[in-house]
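See structure below.
Yeah, one chain of the complex is gone here, protein chain that is, but the others are all in their spots.
Labels run A and B following the written order; every chain starts at residue 1.
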Amino acid sequence: MSSETGFDPALYDRFPTKGERPAGELKQLEDIWCKPKGWELLTAVNNNYIGFFYVATAFAFFLLAGVLALVMRVQLALPLMGVLPQETYNQFFTMHGTVMMFLFAVPAMEAMAVLLLPQMLAARDLPFPRLSAYAFWAYAVGGLCFFASLFVGLAPDGGWFMYPPYTSTTYSPGINADFWLLGIGFIEISAIAGAIEIIVGALRTRAPGMTLAKMPIYAWAMLVFGVMIIIGFPSVILCTLLLELERAFNWPFFDATRGGDPLLWQHLFWFFGHPEVYIIFLPASGLVSMVIAAVNRTPLVGHNLIVLAFLATGFISFGVWSHHMFTTGMPTLSVSFFSAASMAVSVPAGIQVFSWIATFAMGRARYNTPTLFLLGGLITFVIGGLTGVMVAMVPFDWQAHDSYFIVAHLHYVLIGGMVFPFFAALYYWTPMTSSRALSERLGKWIFWLMFAGMQVTFLPMHLTGFMGMPRRVYTYLPGRDWDLLNMISTVGAFLFGAGVLLFLIDCARNMRFTTDNDAGNVYRGGTLEWLPTGLYSTRSIPVVKSRYPLWDDPDLPKDVEEGRYFLPNSATGLRETIVTSPLRAEPQYVQIMPGPSPWPLLAAIFTAGFFMILTIQAYYTAFANGVLAIACILRWMWDTDRLVPDKKVDVGAGIMLPTYRTGPGTHGWWAMIILLIVVGMIFTMSVFGYFYLYGIHPQFWIKPPDVTWLVPILLGHGGGAGLAILARYMLARENTELWTPGVLICCAAASLLFGFGVDCWNWTAHGLWPTASGQGAIVYAFQSLQGILVFICVLMAGYLSARNSRALIVCPRNNTMDLVVMFMCYTAVEGIAAALIARLFPGPF
Amino acid sequence: MSPPTSTLSAPNKGGFAESLAGWPPPVLDPAGPYAGSVTTLSWILFFMGVAVLGVVLMALWIALFGKERLRARLGGKKVIWIGGIAFPVVVLTALLVYGLTLTRNLTAPPGPTAMTVRVTGEMWWWRVDYLGSDGQLAMRDANELHIPVGKTVVVQLESNDVIHSFWVPRLSGKLDMIPGRRNVMKIQADKPGVFGGQCAEYCGGPHALMGFVVVAHEPAEFQRWMAARQTRVQQAAAANTRGAQLFQSTGCAACHRIAGTQANGLAGPDLTHIGTRQSIGAGILPNNRGTLIGWIGNAQAIKPGNRMPPYTMLSGEDLQALADYMQAQK
Partner (left out) sequence: MRAWAYMLGGLIVWTVHFFAIYIAASVFPGLPLGHVLTLLITLACLAADAWLIVRLRVPSGGDDFREWMRKLALVGAGISAISVLWQGLPALIV
């Protein structure tokens, strides 16, 4: 066997170790990963707790959005019903779509990952527990505030897609749209935090020996999911930012009368919006692939093909965004590319479906609730996939688009592809986190009600669409022959609702959260999450030799429980896990993990406060919240990145691993790279917007300022990057004074600020204002993005100097220093790129 | 066919009520070539979909309940290669070639003799401008589009406020109306009739109640229809009625135009030919004296959120006079 890091794989043969482990080790683990009591629950960061809260909250939003759907179905049951007035209906369908997509589907999938991923990989926790806690609380607090806007009649009514110009201040003057833009924009930040956690978790905290080839299929799904969020979500963050800038400050990004273009929004929104569907589907597909193998007691057939299908979906789904725009009159050739790519993306779906069928054929499925939900989901998803191929045909889509046919199609895909798998997963994994399993008898009733309800509701809608009924209508006229079909759909919706209600009853009767007394492996799964666990996760971290370790090594649970594998104790006396290499999962170092803390919770509350209070235009209160949020985040960061006395510790069987590492191999470095990809994607999408607006309305563009002004701007940015690198170099020279690096970093931030300032001043002095034209708006959008980065650089410089003054920045290399330098260098590069693009294209014509 | 001139505006058969009908499903009941080829495609897709679903269900049945021998065959990677890769690739390639060919044919530029109409989306009605061969405005109308049978009509789609979408399922698929842009679609009716249309892109407020009708006439009749309107003479009798005075004095004229009078408002639908239209309120009510009275008196009760204020201060006689005046605008 070859090695990735120089670790000798022969060392794995030392496990399981022989002999008794010293007494007291288990006690020590239990003390370190102690159970939160009472109010301490709010400060818990452990994934068992956060994951459970997270799933429960996501499910609550599913219920809320579902109730909205039921009320809408009553309104549509007959023509000209008066249950919901027009404006309320418009708010309801907007909230139903928004909440289902942004507050249920994506968070539910992240929540499952927080709960399941560390157990499946046999890690003690995700790599950034406090970030998980922050992401969860931000989502929960922000989401509830957002939903509450409905009760005061301030909910957005522009549709979940929020197309301008309808959502501009001219046509939506109220603050309803701002709730959407700020609320959702902010919740996306929480989704990105979760994605960073999941990517680093899947790649760096796997149990030793779990190569990518042996990684559970669910972890693959979550890895692709995370990467897709990183690439796709920046686009929606950017377009919400642009529309909010247009609404608040009259910058005409989407205003055709001043050189903006409404279709820019659609491109940006769907570049996120279509991958979003796969972002929801892939994790569910991962769950299905796990459960299907378990209920059939046979390895997943075509495991590798499914891995490839995930990867291919991850790529190709970024080439289909315009199939939501077939009716906007795009050039025929461009439209055809998107049609072809939409066909291509169905091939990976076909692979998954036939792999699942083959797995059913290989094994012997038990007639139980998870199996039923799997089968129901499979059939429903196939129907949705087939109508998906239909609407990928451009001429057919001209008829089907924005009709009830699409409503049917998308609900088949999402309910078959995500909701049914989610319920299968809830039944399958509840015994892992509850002391009682959910009821099989009730479960079957729940399934049949939901499945029948789904078909009765949505199958007729295909025809309703063909009969000419458009989407998003609050009522319809008598005499259109739509009455009967709509009534059937309404009845179906209530059947579905009854199923969900019964599920709530099942939960109330049987769901008993526990961390150490779970019901156990009811369905006899073969993967690591079914190892016996406590709050510290597994007692020791096993060496993984196959995809289904529990099936292949029946002694494994006992050996793990007796501490015969990695980290049977706490090697440093702190919370810790093993960081392994990305490809072959060779142990690299011991990561010290942070413990419970109130700061993530407080930071989340203040962040939510900042965005929500901004919506109601109480600016001073909002900024006070913003300052407090930043203070809380810095406070939580302050405890991290500390050295422990032992530079190397024994992680079991005499294998010594370092406790502190710097450089490209560390989990912090990876997280920063991913964050910079997010920031880079936001910038890339704004560059797309720049060229796009020029392409549509070149007549609104003016000559840029003289290129000689580039000199001070580039000097400022370049100098900033240079000074930051110098600071890192000076830190490595042990003979420099302690304060040198801190001072240099502050100078670097000042230099970046200078470059940014000159760039802004240059444009205003040149006479271009952001309100003037599409050009002005997008040029100042570059400046706004740069301004945010420079502001963060200034904060970082202050933080680093403070740490430096407390001797927390240690020689010769230090992670905090590395990450700050990396961020500053990126800021310089983006600033230079923005300055060059805006001045050199379309050029001094 | 040569209907009497007095019923010029009436279609040969059917009417507004029929244009609303959802059965047979308009998408599957095309009235012209641009919808017809899509209907053929829809049926092909439907049967293909049913066939594939059948295959999947059968495979699933065998996997769960089939004989051991069949299940063993199904339980390998080969099935994935055949069912999940080879089969879709063959089917989808065929579909793609067909779909692309159809797309090309349907988006081909129209011939030079085609008639051109500009339809502009408004919140929540349709401005219809008939263009002459020189591209200049020839005649204004609203919420109703008249076309000759058997001829391709080019419809220029624009918007004055937010995004709308123009959809007459029996004549063509839909195309969006986007501020700052002009989209061009082609429609053609192969037989006379009244075809219902609807805004398909959510445009806020009463988007649900933003309909219109397309009326197709035989070519000769269409010529007469057009000629009669272009040479319209203001009926003297109507001009001096109480209704005409009320139209000016109560403010109707600020938003509505009636050619040949002082009413020149362009914010609302042009009412020059309101008396001949099939429907009022943008394709939501049949056009008769009763509905006109109701609409003028309180349009908000009928179509909440629309831009026409309620005129509850008008007496019953006033409303009747206005409705009569409207009906006289032929």
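A few comments on the model shown:
Keep this in mind: contacts are C-beta pairs under 8 Å (C-beta built on N, C-alpha and C of every residue); 3 or more make two chains touch, one makes a residue touch a chain.
Everything quoted here is computed from the prediction, not taken from an experiment.
Among the residues A:L583, A:A618 or A:A765, only A:L583 touches the chain that is left out of the figure. Note that of A:T5, A:N250 or A:T332, the residue touching the chain absent from this view is A:T332. Considering A:P299, A:G319 or A:G573, the position touching the chain not shown turns out to be A:G319 (whole complex). Interface with the hidden chain, as seen from subunit B, comprises residues 89, 92-93, 96-97, 100-101, 103-104, 107. Listed for subunit A, the residues touching the missing chain in the whole complex are 1-2, 211-213, 304-305, 307-308, 311-312, 315-316, 318-319, 331-334, 336-337, 339-341, 343-344, 347-348, 583-584, 695.
To be clear about the criterion, only the chains that are shown with their structure count from here on.
Each chain gets a centre from the mean of its Cα atoms; for subunit A and subunit B, those two points are 41 Å apart. Against subunit B, the residues of subunit A that register as touching in their complex are 85-87, 90, 157-159, 163, 165-166, 170-172, 256-257, 261-263, 301-302, 305, 327-329, 332, 335-336, 339-340, 343, 346-347, 350-355, 357-362, 365, 375, 378-379, 382-383, 386-387, 389-390, 393-403, 463, 465-477, 479-482, 696-697. Interface residues of subunit B facing subunit A in the complex, by the touch rule stated above, are 17, 20-23, 25-28, 35, 37-38, 41-42, 45, 49, 52-53, 56-57, 59-60, 62-64, 66, 71-77, 79-80, 83-85, 87-89, 92, 95-96, 99-100, 102-104, 106-107, 123, 157, 161-163, 165, 167, 169, 172-176, 178-181, 183-184, 196, 198-209, 211, 284, 304-305.
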